[in-house]
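Encoded as structure tokens, here's the structure I'll be asking about.
Here the complex is missing one protein chain, while the rest keep their positions.
When the chains are written out, they are named A and B in that same order, and each has its own residue count from 1.
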Amino acid sequence: MSEPRSTQEWPLWEVFVRARRGLSHQHVGSLHAPDATMALRNARDIYTRRSEGVSLWVVPAAAIVASSPDEKDEFFDPAGDKAYRHPTFYDIPDEVQHL
Amino acid sequence: MTPTPEQDFDALVESDQRVEPRDWMPEGYRKTLVRQIAQHAHSEIIGMQPEGNWIGRAPSLRRKAILLAKVQDEAGHGLYLYSAAETLGVDRSELLDLLHAGKQRYSSIFNYPTLTWADMGAIGWLVDGAAIVNQVPICRCSYGPYARAMVRICKEESFHQRQGFEILHTLSHGTPAQHEMAQDAVNRWWWPSLMMFGPPDDQSPNSAQSMAWRIKRFSNDELRQKFVDMTVPQSQVLGLTPPDPDLHLDEETGHWRFGEIDWSEFFAVLKGDGPCNQDRIEHRRRAHDEGAWVRDAASAYAEKHRARSEGVA
Partner (left out) sequence: MSDTLLAPDVATYALRLGDDALVLAQRLGEWVANAPQLEEDVALANIALDLLGQARSLLTYAGASEGQGRTEDDLAFLRDERAFVNVTMVEIANGDFGVTMARQLCFSTYQLGLYDVLRASSDETLAGVAGKAVKEVAYHRDHATQWVLRLGDGTDESHNRMQAGLERVWPHVDELFEADDLERRLSATGVGVDTSTLRAPWDAYVDGVLARAGLTRPDASWLAAGGRRGLHTEAFGHLLAEMQHLHRSHPGASW
């Protein structure tokens, strides 16, 4: 194999796009850029070239703290049996309106 | 008893849910995905070359704009796919190094030259058409990031095939010289397009495992047949003839039956003995090497400015 040709890789950034006013930013993918300024511009060129957005966030991928799949039971299962947090849990007589 | 990670993984795949980057996964699954996504990404960026070859010569400004936008999409699609591969713990730069060193593949179709303008039509209609047939099932692939990248790509690619069809339709119904150019392009691209689905099922050793993992949903031969069934009626509208004397409609099944594919050509091109294998890789390496000083400069600038802003903080 020839010598590795790539020098230091530009850092990875995660990209979030607000599709239109009233919606929250959604993760759409990632890209490489040397710094935040260029990351925003690259995101504009790559992820909004078909008018997909009105606002962009870029976040260094290394800055994201994620929950671990190993802990998913402790994290997410306890919420599963608390049906009283959902409105359908409650029996209301049919004739009651606006509730 | 709590299930093992492996049981968790199998259950996810079995129930047609998506595997996400931080989930446990078998090493073979991860490796297969890295190889396949990288090959797919490499195909997008190598595929920019045969079409980029005609941007400067597009015969109308409208066609120039369309072609430029299409080749740009390919860069974007390469990018989406490299991003998906990176969620599996590899860097894009590693993958590019493997491509440049000839250790990872890209679709052999791009080792054929684009000799006339009609090739832009044939690539859009046949090559992108075949790619779409291959890719649509991957939108439901078990690996979440790959499936999501594919959804985006398939959505964007729908114009690629249409513009190719339009080019060929215009040429086929244009002057005699234009018609001849279109037929010649179809003659050259037809068989390589059929080969894009990979070797026949009985010679495709990894398919069964990929199907079990739901990375792959249909066999090579099933997809190839689907493509031919879609494409032959379109060729009639185009007024162009696929170069296959054995092509005929099987009235009983409704399928178009096609002649024997020359697999020796397929394996030769795959091995590196195609007309453009060397050019494509050399082109990539040159662009990459000539860009090194630019990438280094941007890294150095970012470093300096980080240091300066931390210095004043």
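In this section, a residue touches a chain if its C-beta (ideal position, glycine included) is under 8 Å from a C-beta of that chain, and two chains touch if they have at least 3 such contacts.
A quick note: this is a predicted structure, and the numbers were derived from the prediction, not measured.
> For the chain left off this view, which of B:Leu12, B:Ile45, B:Ala84 or B:Leu194 is in contact with it?
Residue touching the absent chain, from the options given: B:Ile45.
> Of B:Phe9, B:Tyr29 or B:Tyr82, which sits in contact with the chain we cannot see?
Here the residue in touch with the unshown chain is B:Tyr82.
> Please identify which residue in B:Arg57, B:Lys103 or B:His248 touches the non-displayed chain.
Within the whole complex, the residue contacting the unshown chain is B:Arg57.
> Could you list which residues of chain A touch the chain missing from the display?
Its contact residues with the unshown chain are 10, 31-34, 37-38, 41-42, 45-46, 49.
> May I ask you to list the residues on chain B that touch the chain which is not drawn?
Residues of chain B in touch with the missing chain: 45, 48-49, 52, 55-65, 68-69, 71-72, 75-76, 78-79, 82, 117, 167, 170-171, 174-175, 177-178, 283, 287, 290-301, 304.
The criterion applied here is as follows: only the chains that are shown with their structure count from here on.
> Measure off the straight-line distance from the CA centroid of chain A to the CA centroid of chain B, and report it in whole Å.
Roughly 27 Å, centre to centre.
> Which residues, counting only chain B, touch chain A once they are in their complex?
Touch residues, chain B against chain A: 2, 20, 22-24, 72, 76, 79-80, 83, 86, 91-94, 96-97, 100-101, 103, 149, 152, 156, 285, 288-289, 292, 295-296, 298-299, 301-302, 305-306.
> Quick one: in the complex, what on chain A touches chain B?
Chain A reaches chain B through residues 1-2, 4-10, 12, 28-32, 34-35, 38, 46, 49-50, 66, 68-69, 73.
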